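Only one protein chain is missing from this complex, and each of the others stays in its spot.
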Amino acid sequence: MRAPDLAAATTTEALTTELPVGRSTGWWGMVMFVATEATLFSCLLGSYFYLRFQHGGEWPPGGIEQPKLLRPLVMTAILLPSSLPMIWAERGIRRGRRWRLRIGLAATLLLGASFLALQGTEYDELLHEFTITTNAYGSLFFVITGFHGLHVLVGLAMVSWLLAASLRGGSFGARRHDRVRNAAIYWHFVDLVWAAILFTIYLSPRL
Amino acid sequence: MSAQPGPRTRLAGGLLLWYAVLGGAIAWAVHLFVAWGVDELTCAGGSDRIGAVPLRLVVALAVVLPALATAGALLAAAFAWRRTARTRPDGIAEGALGRTRLLALVGLWSNVLFLTIIVLGGVALLVFPPCQR
């Protein structure tokens, strides 16, 4: 089967297929914004590894303990699935089902808020041990997780804003849902970044 | 050749063209980050082996595999350019054909550039021990 497929894919008709096509300006704007934000996070996480390996000695330095794993894993189990109701809501509104949009957004909001609450309790505990001014590790830990937390907060603001607009009525429907889609792209991005942070901050020191 | 290709075939064709255009660039980026990162980090750790594997072999793989991917993209670009050189079939806009040929040609030459970079950088593997400073 493969050979004929390949032959079909290399006809002029197939090669001239336009890809990507038909996206809205808002979609492209959000994708570009997420691209530049993703670069920012790559630089931030890259700086973590750079400082760690240039430091050479024990890591975390200065007698700071290895980060505990249980709470961040629970946080992951809350944040990553929070994309699912978002997807469900977006698919719903594309078919004009407003109730799905409302319920899905509310569920995402709840999950995101619990994530932030858990992060708050983690900070509360850790700040007794080390702070942003203890050493470069402390600076990295709090700036990376704090900056991501800020992104979650912004994402939650977007979701609440969408929820408010959808509760008002007359905002979204099968033919008007660009804003939902763009906010969803941002939210999925914030989730994905957390996976990278989980690996960098919590898992990689144990490797 | 008269039948219109289905959506999956079209997707495959479109992706193939993008591989022909950007394959070399992406392969080079991967090569740069992996070869440099592995070399730098392993040497900083004071060893020239990763586990049981010699560092030289790993870096060599980080040169050869991207080079092969770039060569593949080069072939794909040359192929796409030749394929679209024949007379324009019905039902394809002049713009779409011209655009495809532009992208194929840009891909062709850029893959040559990236292949040159990877090979030029990789040659050093024959000369320098991986951790010499």
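Note that the chains take the letters A and B in the order they are written out, and that residue 1 is the start of every chain.
Heads up, the rule we're going with is that contacts are C-beta pairs under 8 Å (C-beta built on N, C-alpha and C of every residue); 3 or more make two chains touch, one makes a residue touch a chain.
Quick note on the criterion: contacts and distances are computed from a predicted model.
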If you had to name the missing chain as UniProt does, which of "Rod shape-determining protein RodA", "Ribose transport system permease protein", "Multisubunit sodium/proton antiporter, MrpA subunit" or "Cytochrome c oxidase subunit 1" would it be? "Cytochrome c oxidase subunit 1"
Across B:Leu15, B:Leu65 or B:Ile117, the one contacting the chain not displayed is B:Ile117
The missing chain sits against chain B at residues 25, 28-29, 31-32, 35-36, 39-40, 43, 59, 93, 95-96, 98-99, 101-103, 105-106, 109-110, 113, 116-118, 120-121, 123-125, 128-133
By the contact definition given up top, give the residues of chain A that touch the hidden chain. 18-25, 28-29, 32-33, 35-37, 39-40, 42-44, 47, 50-51, 54-55, 61-62, 95-99, 132-140, 143, 157, 161, 165, 168-176, 179
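Heads up, the rule we're going with is that only the chains that are shown with their structure count from here on.
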Distance between chain A and chain B based on Cα centroids, please, to the nearest Å. 29
With touch defined as at the start, can you tell me which chain B residues reach chain A in the complex? 1, 4-5, 9-18, 41, 44, 79-80, 83-84, 86, 88-89, 91-92, 96-97, 99-100
Show which residues of chain A lie in contact with chain B when the two form their complex. 5, 8-19, 53-54, 56
